[in-house]
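Here the complex is missing a single protein chain, while all its other protein chains stay put.
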Amino acid sequence: MDSFIQQLINGITLGGIYALIALGYTMVYGVIQLINFAHGEFFAAGGYVGVIFLSFFTGLGYMESYPVLCLTASFLLAMGYCAYLAVGVEKIAYKPLRKEARLAVLLSALGVSIFLSNGLMLTQGVYDKAYPSELFQGGFHFGNVTVGYLQILIVSLTATLLVALNLLVFKTKIGMAMRATAQDKTMSALVAIGSNRIISLTFAIGAGLAAAAGIMVGLYYGSVRYDMGFVPGIKAFSAAVLGGIGNITGAMLGGLIIGMVEIFGAGYISGEYKDVFAFIILIAVLYFKPTGIMGENIDDTRV
Amino acid sequence: MSKRSLSTVLMGMLVIPFMISMVSAETLKIGSMSPLTGPYASDGTDIKNGVLTAIEVFEQTEGPIPGYDKIELFPQDTVCDPRQAVAAANKLINLKVVGVIGAYCSSSTIPSSETLDEANIIMITPASTNEQVTDRGLPYMFRMCGRDDDQAPAAARFMKESLNAKTIFIVDDKTTYSQGLADGVSKNAKALGMDVVTHDHVNQGDKDFSAVLTKVKAANPDIFYMSLQGYSPAALMCIQAKRMGITSQIVTQDATFQPKFMEVAKDAAEGVYLTYGFTDPTTPEYKAFEEKYVPKYGKIAAYATYAYDSTIALLKAIKAAGSTDPDKIKAELMKLDFNGASKHVKFKENGDSGSSYIAFKVVNGEFVPYWDPEKGLIK
Partner (left out) sequence: MIQEFKKVWKQYSITMLWLLGLLWPLLGIHPDGTLSFEKTVTVWSYILAGTFVCLVIYIINSSGHLKIFTEPVVGTTRKFSGIAQAMPSWIWLCGLFVCAIIYPLLTGRYATDVAINVLLYICLGLGLNVVVGLAGMLDLGYIAFYGVGAYTYAILNVNYGLAFWFCLPFSAFFACIAGCIVGYPTLRMRGDYLAIVTLGFGEIVRIILNNWMTLTNGPNGILGIKPIGILLPVMENGFTFEMFWVKKLAVFYYFALALAIIAIIAVKRLNFSRIGRAWESIREDETAAELMGVNTFNYKLLAYAMGAIFAGLAGALFAARMRFVSPESFTFLESVMVLCMVVLGGMGSIPGIVLGVIALIALPEVFRELESYRMLVFGSTMVIMMLFRPAGLVPAKRVGMRSEERE
C-alpha cells in the first residue's frame, strides 16, 4: 500500500512535469496551429540558463543569504531569456513561412530544434551541468512514503500556471485577441488586432513556460543536459494531443494521464515497456475520440 | 538569389567530400571513431581527446615514425548509429588510414569493424566491452578495455565477498553494454548463491526513475546494482535513490568512471561502489598522460585512458613494423609488452588485452580503489 501511494505521488509529479511543458506547446499550437518541435529546446535552454544564473549567484555568495530571492531572479531571467530566444526564432524561422504549407514550418521548426540543441552542446559542453543541490531537498515523510518539497512545488506551480493561463486566455483583452487571431488572422486584423504581435507574445509566453519547466526539472533531477529537451518534448506533445491540442486544461489532463500511465506501467507491469503503455493509451483514446479528450471537433486540416 | 545559383552551390557542396581525400604523403594517417554529437557525445569526446593526447605524447617521447613527418588524426562522428558508423569506416578507408581507434557503442563497433576488415585495417576499440566484438574472429580487431564477461564475475564476487550481500536488485537500461553486463552479473550472482530479487529495466534517455526506485525500496535488497550506459543516468539514479531514502548499497560499473559523476550526483555519489579496470595513477606512464591531458581537457574519464593506450599501442606497432602492411603491424601488436597509462598492455591471441577489474568506492568525491579480487580490501 505504501508503495502504491508512493507510485501515485511519483506519477503526479511526472505528470506535472509533462503538463508544464505541454502547456507551452498547446498555447503555441492553439494560436498558429504549429507543432513547435523547438519547444523542447526552449525547455532545455531554460534549464541551462537557470543553472548558469543559480551558480553565478552562488559564486557571488548571495545564495546563502537570499536563497528565495536568487531562485526567483533565476526563474525570471531564464523565462525572459527563453521568451527573447523564442521571439527571435519565430521572426527568423517561422514568420516568413506562415503562408506556406504547414509541413514547411514543421521542417523549419525541426531545423531550429537540431540547431538549438547542438548550439547548447557547443556553448555549454557535452557534460551534464549540475544544479546547486542544497535547494529544496528533503521533504515530508509519512511512514515509508516520501513527498519531496520539489514535488509539491512542481505540482503547485503547474496548477497555478494552469489557472493563470486560463484566466489570461479567457478573461483578458490579450486572451481575446489571441483567440481571435487563432480563429482568423485576416478578420482579426480587420478589427485592429496586430496578429504579428499576438503571435510573438504567444511564443514568448510559451517559451517562458518552457523555461520555468526547465528549471523545475533541473532542480528536481539535479542536472541539465544538452539533449534533455528531446524526449520530454515528444512526451509533452503526446500529452497535448491526448488532451486535445490547443486546449490548456486538456494539456494538463493529458500530461497527468501520460505521467501516471508511465509510472504505473513501470511500477506494476514492466519497466522497459512503459512508453508502449503510454502510447497505447494515447492511441486508444484517440481511436474513440479522434480529437483528444477535451478537443473540439475540428474541420479538415490539411498537411 | 536565383534558384539556379542556389542549386549550383548545393551541387558544389556535394562534390567537396570526394575531393578532400587528397593529403600530402608524408603524414601518417590514423582515424578515430566515436560519437561526437548525440546522446553519447561526452564519452565520444573523451575518446577523441585521449587519442589526440597520445599522438602528442608519442611524437614527443618516441620521435617521428621513420618515413613520416607527422601523425595526423581524422576523427569521425558515429552518433552511435550503425549506418553512420559504417559510413565513417568507409570514409576512413578512403582516407587510407593505417589504423582506427574506436568505436564507442558496441553496436557501432561490430558493423564498422566488418567494413574495416574488408580493407584490412587495424581497429582497436577503447570502449566496446561486448563479447561479440572480438569473439567473431576478425583478424585485425583488438580491444583495449575489458570484456563484459570479465567484469561481471568480478562484480559478483565483490558483492559476495566484500559486501556480504545476500539479495540483489538489478537494473539495466537496455543497451548492448548495460544489458550484457547486467545479465552476466545476474548469472554470476546466482552461481555464487546470492538471490537476485528482480532484474528490471529502464529505457535509454529516461530521467525519471522513481517507479523502479519505489520497487527497490519496497524490496529493500542488500545491493542495488545499476548497469547504465554513461555516467549521466547513473548520477540521476543515485540522486533519486537518495531522495527516496533507499538504504541499499549501490554498486555500478565502469561506464560510471567519470569524474563528472560526482560533480552531478554530489553527496548522493558518496559510498557508491563501482568495478573498473585497475589503473595505477602513480606510474610514470599515467603521469605523462595526465600532464598533457588535464590542462587541455580537464579531469580524466574512463575511456580517455583506454583511447590513449590504444593509440600508443598502435603507433608503437607501426614504428616497430616499419611499414603500413597490416599483417606486419598485427605481428608487432601481438609482440607488444609495455606499461600503458591504464594497465600493462599485452594482447592475447583473440585481440583482447584483458584487464583486472577491481572495485572502487566513491569517498569525498574521488574514486578510491577499494577491493581487489586477489588481495581483498585495499588500504
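By letter and in written order, the chains are A and B; residue numbering begins at 1 in each of them.
Keep this in mind: a residue touches a chain if its C-beta (ideal position, glycine included) is under 8 Å from a C-beta of that chain, and two chains touch if they have at least 3 such contacts.
Since the model is a prediction, treat every value here as computed from it, not as a measurement.
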| item | value |
| --- | --- |
| Among A:Ile52, A:Leu76, A:Leu157 or A:Met176, residue touching the chain not depicted | A:Ile52 |
| Residue among B:Thr53, B:Ser107 or B:Thr279 that touches the chain left out of view | B:Ser107 |
| Hidden-chain contact residue, picked from the options B:Thr125, B:Thr176 or B:Thr275 | B:Thr176 |
| Touching residues (missing chain, whole complex) on chain B | 1-8, 10, 13-14, 16-18, 20-21, 36-37, 41, 45, 75-77, 80-84, 86-88, 90-91, 93-94, 105-107, 110-111, 114, 118-119, 130, 132, 136, 174-176, 179-180, 201, 203 |
| Contact set of chain A toward the excluded chain (per top definition) | 29, 33, 35, 48-49, 52-53, 55-61, 77, 81, 84-85, 88, 92-93, 96-97, 100-101, 103-108, 110-116, 118-124, 126, 234, 237-238, 241, 245, 272-273, 275-276, 279-280, 282-283, 286-287, 290-292, 298, 300-303 |
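Basically, only the chains that are shown with their structure count from here on.
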| item | value |
| --- | --- |
| Between chain B and chain A, distance of the C-alpha-averaged centres to the nearest whole Å | 35 |
| Chain A-touching residues of chain B, taken from the complex the two chains share | 37-39, 41-42, 45, 171, 174, 200-203, 205-208, 210-212, 214-215, 217-218, 231-232, 235-236, 239-240, 243-245, 260, 263-268 |
| Chain A - residues contacting chain B, complex | 2-3, 6-7, 10, 13-14, 17, 118, 121, 126-128, 130, 133, 137, 139, 141, 144, 146, 148, 217, 221-223, 225-228, 230-232, 262-267, 270-272, 274-275 |
